[in-house]
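All protein chains but one are shown in place.
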Amino acid sequence: MEIEIIRKRQQELLDLFDTAPIKRAYNMQFHYTEQGNAVFTLPYNPNFDHALGGIHGGVLATMLDNAGWFTAATRYNFWIATSDLQVRLLLPAIKTTLMATGRLLKAGSRMAVSEMEVKSENGDLISIGSGSFVVTSQKC
Amino acid sequence: MEIEIIRKRQQELLDLFDTAPIKRAYNMQFHYTEQGNAVFTLPYNPNFDHALGGIHGGVLATMLDNAGWFTAATRYNFWIATSDLQVRLLLPAIKTTLMATGRLLKAGSRMAVSEMEVKSENGDLISIGSGSFVVTSQKC
Amino acid sequence: MEIEIIRKRQQELLDLFDTAPIKRAYNMQFHYTEQGNAVFTLPYNPNFDHALGGIHGGVLATMLDNAGWFTAATRYNFWIATSDLQVRLLLPAIKTTLMATGRLLKAGSRMAVSEMEVKSENGDLISIGSGSFVVTSQKC
Partner (left out) sequence: MEIEIIRKRQQELLDLFDTAPIKRAYNMQFHYTEQGNAVFTLPYNPNFDHALGGIHGGVLATMLDNAGWFTAATRYNFWIATSDLQVRLLLPAIKTTLMATGRLLKAGSRMAVSEMEVKSENGDLISIGSGSFVVTSQKC
């Protein structure tokens, strides 16, 4: 796809995310980098800690899923659906803002693949992941 | 471990989860089956929908992580930490209570492995997953 | 698909595997169960051991991939292609015949998902895995 079409899709997806209930539940911010990578930022919220005092792995998975999906979705005029999500937790995330970034590895006609990472506010690599996203027949 | 020790650990872990901030954020319920499988139930909460109107994949990941971790944790007197989480989304989850169940595959000295599933309230298999959990040197 | 069509596809796939170079390289046997699960058997071959004296994890991955792919492929008149493969190694496999079995979890229009397992000749669960298989536009 041409750059201007991708930019237009990015704006549509930014607007879409503004309507997402989970955006408000988590208070996530979202933008695209110059290279087209989706970036999600989550200020620390103690409500999403697990019982042992770190941020729950499910929060990291949520951010990785978002980063991968919104990076890949820019390349399609059809909705994509997360098919699988692989998450590795490398370091505990404790009382920190988190930032998740996606990178597109493949934009096939049937499936897209992204890889993703989450860093803490001091730049530590907290988690990596990857996901595949099936291209549905439903037009955006 | 003997059954009564596992039962005692289960009670401690049930009590632990009651103190988890994320329990309240999501309003999850938690119990163990007779076989020792951790089961988490999440009543439908529209706040955790994504922008296209289904329950966010990160919610499923959160439930799968919990189900696997709390199933495996019963076998150890040391804290375990999720090392990786693999999630497959098989069907969209739309406006439904969700129920996640863990099953222990391995309880090694250094690492445990669980497999997990999430079903909808009408019994559809929404998601499967598996996780590995490293056994830390930190006593419970 | 109807049972007789699936049976016909099974026979075609059994014939196809007979032509696979990797079948001969590994000396794998292959059949379908009554339920339609692909089963691959590999007699112990010391040539596929790693340096520390167990069967190489790549051999298990090869068997898991086969079991998942040939289970899912029966449901399509188009070729499918492995998109991802997740493998967990639970026990070392030492000087043993291995048997891998696939089970279909989803046969969607764009993607299939299988879960798989490998057992040793004495019935130990050596490895589990799962895979997704994209449905291509290429007719069989």
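Per-chain numbering from 1; labels A, B and C assigned in written order.
Methods note: a residue touches a chain if its C-beta (ideal position, glycine included) is under 8 Å from a C-beta of that chain, and two chains touch if they have at least 3 such contacts.
Owing to the predicted nature of the structure, the values given are computational and were not obtained by experimental measurement.
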* Structure fact -> Touching the hidden chain, out of C:8, C:24 or C:95, is C:24
* Structure fact -> Cross-chain touch to the chain not pictured, restricted to A:8, A:24 or A:106, is A:106
* Out of B:51, B:91 or B:134, which is the one that touches the chain we can't see? -> B:134
* To do: Write the list of subunit C residues that the hidden chain touches.
  => 16-17, 19-25, 46-52, 56-59, 61-63, 65-66, 79, 81-89, 92
* Interface with the undisplayed chain - residues on subunit A -> 86, 88, 90-91, 105-106, 113, 115, 125, 128, 130, 132
* To do: Using the touch rule from the top, list residues of subunit B that touch the missing partner.
  => 83-84, 86, 108-111, 113, 132, 134-137
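As a convention for this text, only the chains that are shown with their structure count from here on.
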* Asked: Between subunit A and subunit B, what is the separation of their C-alpha centroids in Å?
  -> 22
* Could you grab the centroid distance between subunit A and subunit C? Build each centroid from C-alpha atoms only and quote it in angstrom. => 32
* Asked: In subunit C, which residues are in touch with two or more of the other chains?
  -> 86, 113, 132
